[in-house]
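Quick one: structure below, then a few questions.
For this depiction, one protein chain was excluded, whereas all remaining protein chains were kept in their positions.
Let's look at chain A:
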Amino acid sequence: MHPILVIVFLPLLAAIVAGLGNRMLGNVVAKSITTGALFVSAALSWPIFISYLGHGAEATVVPVMKWVASGALTFDWALRVDALTAVMLVVITSVSALVHLYSWGYMAEDTDQPRFFAYLSLFTFAMLMLVTADNLVQMFFGWEGVGLASYLLIGFWFKKPSANAAAIKAFVVNRVGDLGFMLGIFGTFLVFQTTSIPEILAAAPAMKGVSHITFLGMRLDTMTILCLLLFVGAMGKSAQLGLHTWLPDAMEGPTPVSALIHAATMVTAGVFMVCRLSPMFEAAPVALSFVTFIGAATCLFAATVGTTQWDIKRVIAYSTCSQLGYMFFAAGVGAYGAAMFHLFTHAFFKALLFLGAGSVIHAMHHEQDMRYYGDLRKHIPITFWAMLAGTLAITGVGIAGVFGFAGFYSKDAIIEAAFASGSEFGRTAFWLGAFAALLTSFYSWRLMFLTFWGKARWADSEHIQHAVHGQHESPDEEHGDTTHANVHPHEGTAGYHPHESPWSMLVPLVLLSIGAIFAGYVFHHAFLEDPEFWNGAIAWNEHIMHAMHEVPTWVKLTATVVMLIGLGLAWLAYGRQSSLPGKTAEQLGPVYRFLYNKWYFDELYNFLFVRPAFWLGRQFWKRGDEGLIDRFGPDGAAWAVEKGAVGARLAQSGNLTTYALVMLLGLVAAISWVLV
């Protein structure tokens, strides 16, 4: 039996056992089963990945069972393993295993733990189905599966209205993307007469520019339209500009979920899909330009918004959105290896940042607003060092040729590839990406300074007050007078003592820190310079992969320089305890509000789509359903029956003469009928 079968189906089995067993099993058993299953999967995944590093492994397909055979439409359940899958396997199973372990500590006080762990394992199964898909339909199965798991986990605390709203929002926005993906799959089947990915990819290059298709009454290049439709699906799942609005709200879910689904794995499914279908996209230059443009725009947009948010998880969420933009424009310029490499390193440092943030939130008694943090460095040192590793990784600290943290290799490679592509979109992406790197550095360090340095500003936090007064009464201690930004929390600890998280949460942090520190250094050769490693799993654009190493020195230095500028700005504004941020925000009022309100995307969508949809729905509901169908259908029938019953009762007067009269009338009526 191929180990991939165990890797994929063990999490499903664990999810079923834990989900159906639920309270019967009890917390510890359910948690052990799911976590154990994931660690087994992870342990089996790494050898597969390493076998590809050693150039030894060929792509294999493990059939599972027949699925559909109907005319030309045939596809089976089958698990495809190649280098691309292997990369995803280690990312998914490792992060998932660590998140499972982390959740032991983070969810310790939750009353519904088996359900949570079952969902986590179910998600992992769906994600594994997605990345092992050998045909588009199975990929769509995984695609929808992760969407479902994401919905369930965002709304895990279903008693919180905001969590429910966020879950619905995530689901609905993803439906828009999924529609594009579905249309793309339909179109692909129409054109290629198969859903098998290898067959499609083999046939794709020959289709470049030669075939046209009519879509929405327009005559368009076939490959362009197919790739654009598929990319719409990727935009939805990977929260790209336009369909990104669900991701920040998804932070309503428990933090381990944010780390696993909304940072490390599910949101990268779009990038994975573009890379998996890269020969198709290579045959559609217009679509690739669009991918580049959207990626770069998202990268910049999310980074600008990230600079103004106060909620620690939202900052990281926008950071994720921005990093996904990097991955997409890397793919757009043809550097699929760089895109996958950034996906790989990002999984480690972003999961680390989220889990670290979770640890901070845990320590700060569910306070998520960074304005009420400060000075946590000394109280939760391990979390601090882990977060520092993550920040160094995401901002891309390193010295060329010596050593660098993970992001140094992957992000810089993307920026260089964009420059090297030479195309207009590529150059634009380079400048946008470079500026976004500056902002990345700024918001990441802003987060660090606000959280770990400075003076404690916990006193005004409702959560902290609640914790303090709930446990032991203690008067507010010191009251500082330093004002800060536009809200002015007082300094002071309110007598609260943050505690470092339990070992179950710290072990994942430490392990992920190792990944964040070394993943780039160890693997950059394989991902970026070695077509043997990929072995045809992605389109290898020799020109660009070569050219990105030949870019001018100033380009190579750009990323490091802007990182340092961002660090400097963050230190000036937040590290030094100045009033600079407040003043800047005041002076740039409209701009600040524009960024703080996320470019007003939610308001715009609310006006353009949500309200008209509600209006239309209300019409259908009130006028169509209630006014027409119910009124003349069930309600009308019930009304008639009710009235009839009253009538029948009234007719039954108990009066003998009435009865006789009715008999005679009936007789007369019958005679009239038969005679006429």
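Definition applied: contacts are C-beta pairs under 8 Å (C-beta built on N, C-alpha and C of every residue); 3 or more make two chains touch, one makes a residue touch a chain; residues count from 1.
Throughout what follows, contacts and distances are computed from a predicted model.
Look at the chain that isn't drawn here: its UniProt entry, checked against "Imidazole glycerol phosphate synthase subunit HisF", "Succinate dehydrogenase cytochrome b556 subunit", "Elongation factor 4" or "NADH-quinone oxidoreductase subunit N", names it "NADH-quinone oxidoreductase subunit N". In the full complex, chain A contacts the hidden chain through residues 641-642, 644-649, 651-652, 654, 656, 658-660, 662-663, 665-667, 669-671, 673-675.
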